[in-house]
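Shown here: the complex without one of its protein chains, the others still in place.
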Amino acid sequence: MRRTRTIVAAASTITLALTLAACGSDGDPTDSEANGSAEVEPADITLWLNGSDTNEDLRTYLIDTFAAENEGSTLSIEEQDWSDVVPKLTTALPDAANTPDVVEIGNTQAATFTYAGAFREISPELYEELGGDNLLPSFVEAGAVDDKKFALPYYFGSRYMFYRADIWEEAGIEVPTTLEEFGDAVAELRTDDRSGFALGGQDWRNGISWVFANGGELAVKEGDQWVSTLSDPNTVAGLEQWQGVYESASNLPPTHTDEAYWDYFNDPEEGGEPEAATIMAPSWARWSIGDLVENDEGDMVRDGMVDDSTYDIFALPGVDGGVAPVFAGGSNLAVSAQSQHPELAENLLRIIYSEEYQTMLAEVGLGPANTEHTSVMATDKFGETAVAAAEASQLTPAAPGWAAVEGASVYEELFQKIAEGGDVTEIAAEYDEKITPMLNGQAG
Amino acid sequence: MSAVLTDTATVTPPGRVLLRRQRVRPGKVLLSVLGLVLALVWVFPVYWMMLSAVTPDAILGSVTPSFLPWNFTLSNLESVLTDSGFLNALGMSLMVTGLTIVLVLAFAFFAALAISRWRFRGRKSFILTVLFIQMLPAEGLFIAQYQMMSSLGLLNQVIGISALYVAMLIPFTVWMLRGFVAGVPIELEEAAMVDGLSRPRAFLRITFPLLAPGLIASGVYAFLQAWNEFTTALVILPAESAQTLPIWLRSFLSASANRGINWAEVMAASTLIAVPVIVFFLFVQGRMTSGLVSGAVKG
Partner (left out) sequence: MATTTTKSVGPDDIAIRRRRKPATPYILLIPAVAALLIGLGYPVYWQVVTSLQEYGLLQQFGAPPVFVGLDNFARVFTDSEVWFVVAKSVAFCLVNAALTVGIGLGLAVLMRAVHSWVRITMQITLLLAWATPLVAAVTVFRWLFDYRTGVVNWLLVQVGADGMGGYNWLGQAWTFFLVASFVVIWMSVPFVAMSIYAGLTQVSEEVLEAARIDGAGPRQILWQIIMPLVRPVIAIVLLLQIIWDLRVFAQIRLLQDAGAPISETNLLGNYIYQLGMGQQSFGGAAAVSLFVLVLTMVLSGPYVRYLMKEDAA
């Protein structure tokens, strides 16, 4: 009795598995009809955005414009939580019936999904139409395999330093011009109750800027294999310099990650002194900083750093002056290989890469994908600094296994160990050994 | 001889017996004090959650915590209740939990009836399967669960996630109900049949009411599990409109983390999620305790 039932069940699950395999097998991204002018069946397409960086106005614009330009079709936007993006994309993208049509993906995750065949190829014609070589090259590279483009840049957020001008001035410290001066300045500003520079130990996204500034690389491609290069002398020098800054200037625990630093930086709501004199954050952090004011809806919000004698910014200086190459936060956009409405999805890309939308991105401080429009940003000090930092910025390695490195929180751990005062050379060697196999996607 | 009848009778006696013997023993006073202290320790996190929910965030951040609601405010609760996602998630959670409880109790009850009233071939392997199946870690199953639900068109559907919860909860519930069913002597039912009732009627009139506490105790367990589950829900309910409360709370927490965590609002949200459970508990509390009495002993 039981046995027969089990066999029936096994048989039906096998059919199920076969159907699933059949669905999944045509993931090969081929023929993309470039022109949007062709007759397209109206449909509802879905765009997944991560976090709340794309604000309400931008979303409304996309939805309205899409509906206006695509008669009978509609656009739905679903917001995903950054911490769940990978599991959700892993399950939903291969699923033709439920895949979102267009997805936002962290620039550091883009390479992994691109290699896996998750995305539809952006044809050379479409790529040209959307901006071509004007699109941020480092981001395009993260979403490309050889010459084929799959994921394009969405926005970048260059990181720069926010500092309490009042505190710095009181201490008589000038804005530094080299990376070393910066380290000395923030060390001097540190007290028992205040970080000179609030920096979490696990915050590698800010931390790798010191590696880049010292000419170091995290990983390089040798032949067709990726190799982790933490032990490279320049990388070690950068990590050691970062260790010094962390130890001498930050009161945050080594286990803290890149969180809401502005929480320490603003004047506390309940009164008292801020707990940080300097923080490093993406440009859009500006809107979480400043004095409390009441907005139109009656909520108390930060004013976006109106008072520049209290809140000000500068770009992280390089080792020999100038601007340090910081890590560029940001994300890519791609069309799912399984999208049932690729033409509509591409029409959505046309809207996103239009001058108007790119300008809107720039205006809210999200670095636009199309470098032609960065000039829109550079109208005030925030824009200028953002553009300067972005031009010098660098990305994490575009290795197929990079998302696995992130998924296992390896860099968090690496930086935590360095923050705890470990010997950098030893730690670097240990993690090189751990990371290299992961980079090439050998975990099966 | 009726186990449950004597059970319900023995729930109250200790109290009455105590009254009868009103000698004041110093040991008892000490133990009572200890009991109160422990009760205080256990309730503190809940108290803290509720207190913070009605305190302005600015006060919560201060160095010296206050342990009484001096700065009472409803604004945190208000801003959570006006969050568009909350009511939606509440509705979703209620539907998922409701459907899950009904199905789990019905299915598990039939199974419990089968294994406690009959000895049959395959009985032992069924019991063992049921025991062992709940030992499989759920964290490796997401891909398969997703593929399955997607191919059935049940993603983002109450019925899809409920089907997974039912499968997840059946083992424990069968196990728990088995004890109750075994505790109701078949003789009672047979006596009623002698009095002229048909078997189904005898079962409905006599046995079923005696099982009610057991069903409630198991229902409470299923309720908590379905209400709290969040990893499967994350994958099976990817759409924002299909979020359940735990998922919503987590995204509320991380959205809040972006601006610097507003603990007051997070605690208000936590409180609001806990309230339906507490109400449900208080509602069934009396019956549940007597349910645990009979269920637990037969294990």
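Per-chain numbering from 1; labels A and B assigned in written order.
Simple rule for what comes next: a residue touches a chain if its C-beta (ideal position, glycine included) is under 8 Å from a C-beta of that chain, and two chains touch if they have at least 3 such contacts.
These numbers were taken from a predicted model, which means no experiment stands behind them.
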>> With the missing chain put back, one of B:L77, B:M92 or B:L113 would touch it. Which one?
In response: B:L113
> Which one touches the absent chain: B:L74, B:A144, B:A191 or B:L204?
Replying inline: B:A144
> So which bits of chain A touch the chain we can't see?
Replying inline: 1, 5, 9-10, 13, 16-17, 21, 24-28, 83, 86-87, 90, 93-94, 112-113, 115-118, 200, 202, 253-257, 259, 337, 403-404, 406-409, 412-413, 416, 438, 441, 443-444
>> Give me the chain B residues in contact with the hidden chain, please.
In response: 1, 3, 6-7, 10-11, 13-15, 17-18, 28, 31-32, 34-36, 38-40, 42-43, 45-46, 48-49, 52, 60-61, 63-65, 103, 106-108, 110-111, 113-115, 117-120, 123-124, 126-145, 147-148, 163-168, 170-172, 174, 179, 182-183, 185-186, 221, 224, 227-228, 230-231, 245-246, 249-250, 253-254, 263, 266-267, 269-271, 273-274, 277-278, 280-282, 285, 289, 292-299
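Quick note on the criterion: only the chains that are shown with their structure count from here on.
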> In angstrom, rounded to a whole number, how far apart do the mean CA points of chain A and chain B lie?
Replying inline: 40
> Quick one: in the complex, what on chain B touches chain A?
Replying inline: 57-59, 61-62, 121-122, 125-126, 142-143, 146-148, 150-151, 153, 155, 234-235, 238-240, 250-251, 254-255, 257-261
>> So in the complex, the part of chain A that touches chain B is made up of which residues?
In response: 1-2, 16, 19-20, 23, 51-52, 78-79, 81-84, 87-88, 90-92, 95, 97-98, 259-260, 262-263, 266, 268-270, 288
